[in-house]
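For this depiction, one protein chain was excluded, whereas all remaining protein chains were kept in their positions.
Showing subunit A:
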Amino acid sequence: PAPSPAPSSALAAPLRPGPAPRPGFPQCPRPRPHYISHNAQHPSHAAIGRCRGASLPPRGAGGCAMLRALRRCCPRAAAGPGPGFGPGPGLWLVPSRGRKSREDPPAKSKASRLKLPPPVDPLELFVVTERYRQHRLVLSALRSEFRAEVKRKKQEALAGGEDAAEHVEEHRLLMAWNDAENARQRARREERLRKEEEERKRQKLEAEESKARLMEAFVKEKEKEVLQLQEEAKTFITPENLDARIEECLDNPRNYNFAIDKEGRIVKRTVLP
């Protein structure tokens, strides 16, 4: 039995028909890759964990234990590594934690330890794998169905619903109404501005008028004063008629004396000498 070069390739490699089926183990059907499971690896499966660098095999990730066991059904160098041989194909002695750290080597008493996986009933395994296959088939179908539904809903929402055209039409109408409203507002504004302009003009005119009126009144006042002064100027005493006026005054003596009693009756009885 030829040992495989690396553990990963042992898992990924297809089953090799070994020299002879081991007694007591019926010939197992070859497991067919019917799904690609994207489940996370079970952390306790150290053999898988060991293939850290290498890409994980597409199959065997789901029912790891069982499929690995099934593979071990078919005879290979699965008699296990000999004592002291070191890690065999697909198996690696896992140092257990606890008291020791990871760099500590396993104990000498464990050198010949050969850990074998639990025995597998191939009939049961077959039945169980078949059931799992159907279950996973149904589940993945459901999942893809739901994904498609969600995608459909999203696209529908993006397209704007089944009445997208109606919405567009409605929007257009509303915008038209808005434009009409704006036009009305503009008309109102122009009206208002026009009115304000008129008002301003009227005010200006009125101001001018009142100012003109004031000016006129003022001028009239002044004219009247001038006339009055002219009138008074006739009775002025000038150097020319000074003598005449003096003569006149002396000729006509005026008597300013009067008497008044408590009733307010004025009596002018005094006689000038």
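In this section, a residue touches a chain if its C-beta (ideal position, glycine included) is under 8 Å from a C-beta of that chain, and two chains touch if they have at least 3 such contacts; residues count from 1.
Here, contacts and distances are computed from a predicted model.
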Worksheet, complete the sentence: In UniProt, the chain not displayed here, chosen among "Pyrroline-5-carboxylate reductase", "Arp2/3 complex 34 kDa subunit", "Small ribosomal subunit protein mS25" or "Septin", goes by "Small ribosomal subunit protein mS25"
Fill in: Given A:S112, A:S140 or A:N178, the one touching the chain that is not displayed
A:N178
Response to the item:
Considering the complete complex, of A:R188, A:K222 or A:K268, the missing chain is touched by A:R188
Fill in: Where the missing chain touches subunit A, by residue
174-175, 177-178, 181-182, 185-186, 188-189, 192
